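The structure is given below, and queries will be raised subsequently.
Shown here: the complex without one of its protein chains, the others still in place.
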Amino acid sequence: MKKVLIANRGEIAVRIIRALKLLNISSVAVYSQADKDGLWVKMADQSICIGPARSSESYLNVRNLISAALLSRCDAIHPGVGFLSESASFAKEVTDSGLIFIGPSHQTIAILGDKIEARILAKKAGLPVTPGGFEPIRDLDHLKKEAALIGYPVILKAAFGGGGKGMRIVEKEEDLESSFNLAKQEAMQFFANDTIHIEKYLTHPRHIEVQLLADGNNHVIFLGERDCSVQKNHQKLIEESPSPVVNEKLRNTLKEASIKLFKELKYKGAGTIEFLVEDDLCCFMEVNARIQVEHPVSELVSSLDLIKEMIQIAFDNKNSCTKPSPKLKGHAMEVRINALSCGVITKFNPPLGPFVRCDTHLYTGVNISPFYDSMLAKVIVSGETRMECINRMIVALKEMEIEGINTNIQQSINILSNKQFKSGKYDTTLYKKIEKEI
Amino acid sequence: MKKVLIANRGEIAVRIIRALKLLNISSVAVYSQADKDGLWVKMADQSICIGPARSSESYLNVRNLISAALLSRCDAIHPGVGFLSESASFAKEVTDSGLIFIGPSHQTIAILGDKIEARILAKKAGLPVTPGGFEPIRDLDHLKKEAALIGYPVILKAAFGGGGKGMRIVEKEEDLESSFNLAKQEAMQFFANDTIHIEKYLTHPRHIEVQLLADGNNHVIFLGERDCSVQKNHQKLIEESPSPVVNEKLRNTLKEASIKLFKELKYKGAGTIEFLVEDDLCCFMEVNARIQVEHPVSELVSSLDLIKEMIQIAFDNKNSCTKPSPKLKGHAMEVRINALSCGVITKFNPPLGPFVRCDTHLYTGVNISPFYDSMLAKVIVSGETRMECINRMIVALKEMEIEGINTNIQQSINILSNKQFKSGKYDTTLYKKIEKEI
Amino acid sequence: MKDITLDEIIDKFEDSSLSELDVSYKDLHVICKRYASASTNNETSVTYTAPQIKENKEETSCKVEDKDKYKTINSPLVGTFYTAPSPDSPAFVKQGDKIAKGDTLCILEAMKMMNELTAEDDYTIVEILSPEGALVEYDQPLFKVKCL
Partner (left out) sequence: MKDITLDEIIDKFEDSSLSELDVSYKDLHVICKRYASASTNNETSVTYTAPQIKENKEETSCKVEDKDKYKTINSPLVGTFYTAPSPDSPAFVKQGDKIAKGDTLCILEAMKMMNELTAEDDYTIVEILSPEGALVEYDQPLFKVKCL
């Protein structure tokens, strides 16, 4: 019997354990001292404490994670989302230890971690990209020339960065120099590399991403797009598939080029390509070389279990990549339920019933500590149409009960009930615009 | 805003309320004194006590149900399953009171309640039927002739009956007379009509049924079959779709003839046609002119919300009947979780996660009384294949927690793990055969 | 459990010998304190509370007696409650009326049928509990009566 260690916590760890149980694979959970009562710890076949509450000493503690996997005789490690899931060096250490890393090869992760390299590859594969950003900025003169060519506003980005760090939006030439210096400083501080590139900045884009699954052996399938334009400070709140703004023509373009890119990368596992879409422009942003929080939305429209597929691919077992891309059906939507305070959950009742799914690590009595991500649960619904999903989601969220701490349930209902959200005509600035009403 | 009264209790009442909320229709729950803490009572917009614990004075109390609907200004009544859902006289009283009955017309229910008439119509529409049973048995001589023609074993049935009452299996001619008399007595006692008909008795059949949806206006769609062969004393325990024994050819035959029958009946709403399948024989049994407990199985393979559709059809609103029959996808399976004792539920945790659905009226603290049906919850899963459904169901049932009373969860896991069940090669005698092992 | 009000808590505290009382119930949180200076009163009140407890017990027994004396007449069906046979007619009964066994108390209309509810015993009508023309549920109290 195979055995897999889950190098993560919370709902994604629970999600992965369910997939392992489905495949009759043993599961090893890890936890920090703050998480000893975690639902994933209870659900796994075995569990190992890997450090104190602080992530850097537990969920990011590569040595303890790999030791735990080796000593519990695991065959593989699933990195989940966040933490070490996009760390090429972690993937390499896992592989070097003789374990399977459930995800792309460390080489692929490294290539895609270099944002300039990723843009060049994306363009080559035929994906639409914003002007600029194909080489590192050498100096201020070079930057000025590039900015003038691209046209303001522009954005400066750390080539090896992510998560908004080392990014600077520049509206006019006189701000270039100070922004360049600040971006370099931040990039060096956070990513130990001050390479900076410049791109056109889109002011009111939609966030669109496509889900792919590949077996590393020239088989790539496309599971449609997700629209994640409802964001609060770059944090996604609501995701759905299909997007209200992606037409069949654009979808086919993205599909062909995405599959081409993944084939060229010899990509293995689940991956997402992110785009910004503004008016008629659709621009490649980056590849997330891992599973994403919002993957259930694609699971519901494709009827595929993506975590199961990832594991099957990693073990070179039968998987869905050799079949044609699945026919996508209906509409699906996800709302992230976040904690707005910490404390003990005195009552938890998930929403149930037809076409409603709840992925969570909550249970009555669990303590929500301040150490980690605030996401408590994902509620995912499917339906024939977008409007049916909105209505079903509102019913589900009204049914859901979380007592003991504050959450964004009511706010989510308010967003779903908002006229502009319902119209489907909005962009990533929506949350800020309607913040006061919701 | 429209308003609907749910003339039922338990999980089906909860299911119907969720559909009403989805459609933004007000819901009125009814309850007996024993059910005042029912989940459906808490979930509905309004609730009305309709009688004491005993069903005959509450959930079967036509006058109180219709009064409750009229006085709370409802537009319609949904009868759910069981209780008055197949009562032509109730449907007529509802309609005569100026309310909409969410289901077929009372005339259709009456026709289908006459099993001889139903068999004649089914044969005319091209559905395969067992030999015999097209006329009432006049006397013993007539019975002997018919039995000889059909061949033993035969089964005597009450023409206006159901639920196993007034039924007698006869192996040889010398038993005919006493069985005929007993069947007549029982039929008179239970159904106030001693009309008896005779059919060929199948000794090791599978129970197969097809789900249809019709708008009463010549539009009928076919949602595939369900296999309900795992039964304990004629009570279904596990249902799935598609059936492991129905091939594409048989499915198409059933589809064409079923649609024809429903068109001829001018059927309106959701309906099921039941068959027994033995070797190469597939025989019509009866039409259930209502929604069934196991409808979620068909919902998951067709992606249609059947309760929503029923309501939309009843109100002559946009529904899926005018579209082609949906393409069926993957596999779905349902397990009924039943109470084996009564008492307070001290802990309830439903199974959650991908491709798992739980329809239930349970919550921590509710009291399970001895007055009604023992079904506590339905767990429904979907997957790419039958085997994936079995594995996912086992994972889900192991995750489910019901404390305070005894249930059949472990026994269900044992059936799912049984070799013969897994093989797909069994019939309605399976439960009895493996009873000792499970 | 019925809701607890601020008045009830303070009244209870007033009648008690307690020095401090801290009650949390749902959204309500009440702390009552009595300082030593007030204790002379309290001591007196303590002296009083002993018989008071007895008195309470008497009240309870009185209540038990009440329970025998007072009862409610409940609806046997789901219907509309009318106190008179027609809008123009006088009510069958009103508060304070003495009723004999068999007298009509009200009409319960259900499915266009007028069902007269009659007294099963002799009572005095203490209170009419349902509004005129309202939907009444099964077993809903319609009248509070005093047994004669």
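Think of it as A, B and C in the order they're written, each chain with its own count starting at 1.
Heads up, the rule we're going with is that a contact is a pair of C-beta atoms (placed from the backbone, for glycine too) under 8 Å apart; a residue touches a chain by one contact, two chains touch by 3 or more.
As the structure is a computational prediction, the values presented were derived from the model and not from experiment.
> Indicate each shown chain that the hidden chain touches within the full complex.
The chain that is not shown touches these displayed chains: A, C.
> Who touches the missing chain here, A:Q33, A:N181 or A:S325?
Answer from the full complex: A:Q33 touches the omitted chain.
> Among A:R63, A:K124 or A:H234, which one touches the chain that has been omitted from the display?
A:R63
> Given that one chain is not shown, which residue among C:L18, C:A84 or C:V126 touches it?
For the chain that is not drawn, the touching residue is C:L18.
> Mind pulling the subunit A residues that touch the left-out chain?
Residues in contact with the chain left out: 33, 48-52, 58, 63-68, 70-72, 97.
> I need the residue numbers on subunit C that touch the omitted chain, in ascending order.
Interface residues of subunit C facing the absent chain: 1, 4, 8-9, 12, 16-26, 36, 39, 42-43, 46, 49, 53, 56.
Heads up, the rule we're going with is that only the chains that are shown with their structure count from here on.
> Treating touching as the only link between chains, describe the layout with one word: line, ring, star, complete or other.
Shape = line; chains linked end to end, path left open.
> Can you work out the whole-Å distance between the CA centroids of subunit B and subunit C?
Each chain reduced to its C-alpha mean, subunit B and subunit C end up 46 Å apart.
> What whole-Å value do you get for the distance between subunit A and subunit B if each is reduced to the mean of its CA atoms?
It comes to 43 Å between the two C-alpha centres.
> Of all residues in subunit B, which are in touch with two or more distinct other chains?
none
> Would you please write down the residue numbers of subunit C that are in contact with two or more other chains?
Not one residue in subunit C touches at least two other chains.
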